[in-house]
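Here is the structure we will look at, set down as structure tokens.
Removed: one protein chain of the complex. Kept in place: all other protein chains.
After this line comes chain A, so read on.
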Amino acid sequence: MATLNLKQVEKTYAHGYKAIHGINLEIADGEFAVLVGPSGCGKSTLLRMIAGLETISTGDISIEDRVVNTIAPADRDIAMVFQNYALYPHMSNYANMAYGLKNRGYSKVEIDRRVREAGTILQLTELLDRKPRQLSGGQRQRVAMGRAIVREPKVFLFDEPLSNLDAKLRVDMRLEIKNLQQRLGTTSVYVTHDQVEAMTLADRLIVMNGGVAEQIGSPIDIYNAPATQFVAGFIGSPSMNFLSGRVSNDRSHVVLTDGTRLALDHNVAENRDVIVGIRPEHLSITTPTSSSIAAKVRITESLGAETLVYLTFGSKNEAITLRMQGTHKYAAGDELTLYSNPAQIHLFDQASGRRI
């Protein structure tokens, strides 16, 4: 159990590329933090810096008030789970889990106790004598987690551990990881590019983009009040709709490119160029009013429980997605009138992308 602190952490590679631009982060004892972002955003690099597999250019990383910048990975009291499991193929699952303990000089009895215990927790008892290749993907990932658990580390690090699994297994393992972490209460940092994983697992979400932490907060806070247009587009599925517009003189509404007016209750300067963000689930079909959007249906996707309707809007053919409960049928070219509650409209600055 421990806290994990990152203070102004930066990473610049030898050839000059700056992968991480000054990240500050405090992860509380027992907290489950998720780093999420598109590929190349630096989330894995950051995790590997915490693990000690990458050096830190400037700043400090400390685990339980001990600065670990120059401490070897093995001595940081952390354990990591890799995307491709990274199990030693020639060793039995038991030996895989025991290897780290063996290297640290634990007694055979203690090693056996810990491995058996982890085996029980992860339902691997019958598989301990087999080799990793005799297991399915999910089982292998459980062994990899077992290898982390037996160490009883201060911090767990997960590097996209579910990316190699099929969709159904991913959901099961997600629950298992959440369960396990709550049961053990170990501080964890989890890297993923999958926003559903991020939303469901995180106590705290760190949305990264281009080596910068765009927003840090609880998943629901981030969903409800994304700090930037990037975060708004990244969190939530399907993505938030973005339409460009301009705030009217009396600040009561925003004028979209084709002249459509949407009512606002934001406190925003008049005549300001903004990006209007509306989540697909916050749009509904209505009769034409003074604050509604008229759009043409392009494609409909029926998922059974819900229907996704892809529409185009205005002279610039801006794309809008609508998410509806239940099954609906529309033909391409149908005109729909959409409405959103002003409270659920997000405004972003057109130049900086920051939330207004």
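Assume contacts are C-beta pairs under 8 Å (C-beta built on N, C-alpha and C of every residue); 3 or more make two chains touch, one makes a residue touch a chain; residues count from 1.
As a working rule, contacts and distances are computed from a predicted model.
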Absent chain [UniProt protein name; select from "Response regulator", "Cytochrome bc1 complex cytochrome b subunit", "sn-glycerol-3-phosphate transport system permease protein UgpE" or "Aspartyl/glutamyl-tRNA(Asn/Gln) amidotransferase subunit C"]: "sn-glycerol-3-phosphate transport system permease protein UgpE"
Full-complex contact with the absent chain, from A:A2, A:V36, A:A51 or A:I293: A:A51
Contacting the left-out chain in the complete assembly, out of A:S39, A:N103 or A:T287: A:N103
Options A:I27, A:M80, A:M173 or A:I320, residue touching the unrepresented chain: A:M80
Sites on chain A contacted by the missing partner chain, in the whole complex: 51-53, 72-75, 78-80, 82-84, 86-91, 99-100, 103-104, 133, 147
